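Following: one structure in structure tokens, then a few remarks.
The complex appears here without one of its protein chains, the remainder shown in place.
Labels A and B are assigned to the chains in the order they are written; within every chain, residues are numbered from 1.
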Amino acid sequence: MRIAVCIALLTAVAGAALAAEIPLSERRSGYSFMSADTRAMQDEDTANPGMLFVLDGEALWKRKAGAANKACADCHNDARVSMKGVATHYPAFEKALGRPVELEARINLCRTNHQQASPFAYESRELLALTAYVAQQSRGIPIAPGDDPELAPFVEKGHALFMQRQGQLNLGCTNCHDDNWDKKLAGSAITQGQPTGYPLYRLEWQSLGSLQRRLRACMTGIRAQAYDYGSPELVELELYLMSRARGMPIETPAVRP
Amino acid sequence: MPSALINVPAKAKRGSVIEIKTLMSHIMETGYRHTASGDVVPRDIITSFTCRFNGTEIFRADLYPAIAANPFITFFTTVTESGKFEFEWIGDKGFSETAQASITVE
Partner (left out) sequence: MVIVRPAEATPAMLQAAIRNVVGEANVRTGKVKLDIPPLVENGNTVPMTISVTSPMTADEYVKSIHVFNEKNPQPNIGNFYLGPRAGRAQISTRIRLADSQKVTAIARLSDDTFWSTTADVVVTLAACTEEAI
């Protein structure tokens, strides 16, 4: 059933124009494509299930952990101050590793290096909750990827991955999210694939999920082998998406269908 | 400990009607799904939600698997006096959670 839907789309996009970047004035969050009901779910904190994870994150922020017996709050104090705007410039270049890391990996670096605790698994409730709590402190603040020259080659790699056709359907991200974002696919909006809301509550998942989970879902959709969580490719794609979304406000925790 | 979000106005006029909104974290596993190997994923849902005001039940709901994950329930009540709302969620596998909210009548 789902495969049939995808093939129908393939025919629909085959004749589309060549990939072109979306002009700044036309950049739109996935929010603006949603129904009024789904928007209402995101708009009001007590109606937004993503806020349940933010609450969990706040509790974890204050909880001591690891051999160092330190809480995030012991070093970073009040997240509303120390984490304000932090998510707008992730993934960020990590000098010690010589490569960019996404927010989840940055939090895990604090787990291992500063708390001397084991890292949380990708998509675990704890990691999603902490990431949502940290990113929520940037809600409403425009995305501002670092202009660290060391990041440039990684953004370029992400851009190339975004343009590259792959999978059994032989589609690139750009074929849907640059060329056909104003169209629908089996009744649901394709959207521009903007990364403004992550981690977000997706009705389809009935849970919070990371940007990497979303990207893996798109790859599976085009019948490509999804990159592993934390792989260089997914971080590069994240990085490119954030540079492509420069200036758009963070919405974490957003809601999407 | 699962989180809950409760929205009750902190203050209200005596005799006014207020809306109460509640959101509880819970997967609401229906019991109708199967793993690839054919095993049923056992049902794990909240079956009952109750709201009491100063000890008296003012609202109750029976929930079934068709209630979405992280149950969201809103309802109304007439404010008669200052006091405490107590919320209780009960479900499969011994699930039992409570939350409270206070209101001051002006």
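Operating definition for what follows: a residue touches a chain if its C-beta (ideal position, glycine included) is under 8 Å from a C-beta of that chain, and two chains touch if they have at least 3 such contacts.
Quick caveat: nothing in here was measured; it's all calculated off a predicted structure.
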item: Hidden partner chain, residues of chain B it touches; value: 17, 30, 32-36, 41, 58-69, 71-78, 80
item: Touch list for chain A against the chain that is not drawn; value: 1-3, 5-6, 9, 34-35, 37-38, 40-41, 185-188, 190, 203-204, 206, 213, 216-218, 220-221, 226, 257
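Keep in mind that, in the parts below, only the chains that are shown with their structure count from here on.
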item: Chain A-touching residues of chain B, taken from the complex the two chains share; value: 1-7, 21, 23-25, 27-28, 68-70, 72
item: Contact set on chain A toward chain B in their complex; value: 45-49, 51-53, 55-56, 59, 206-207
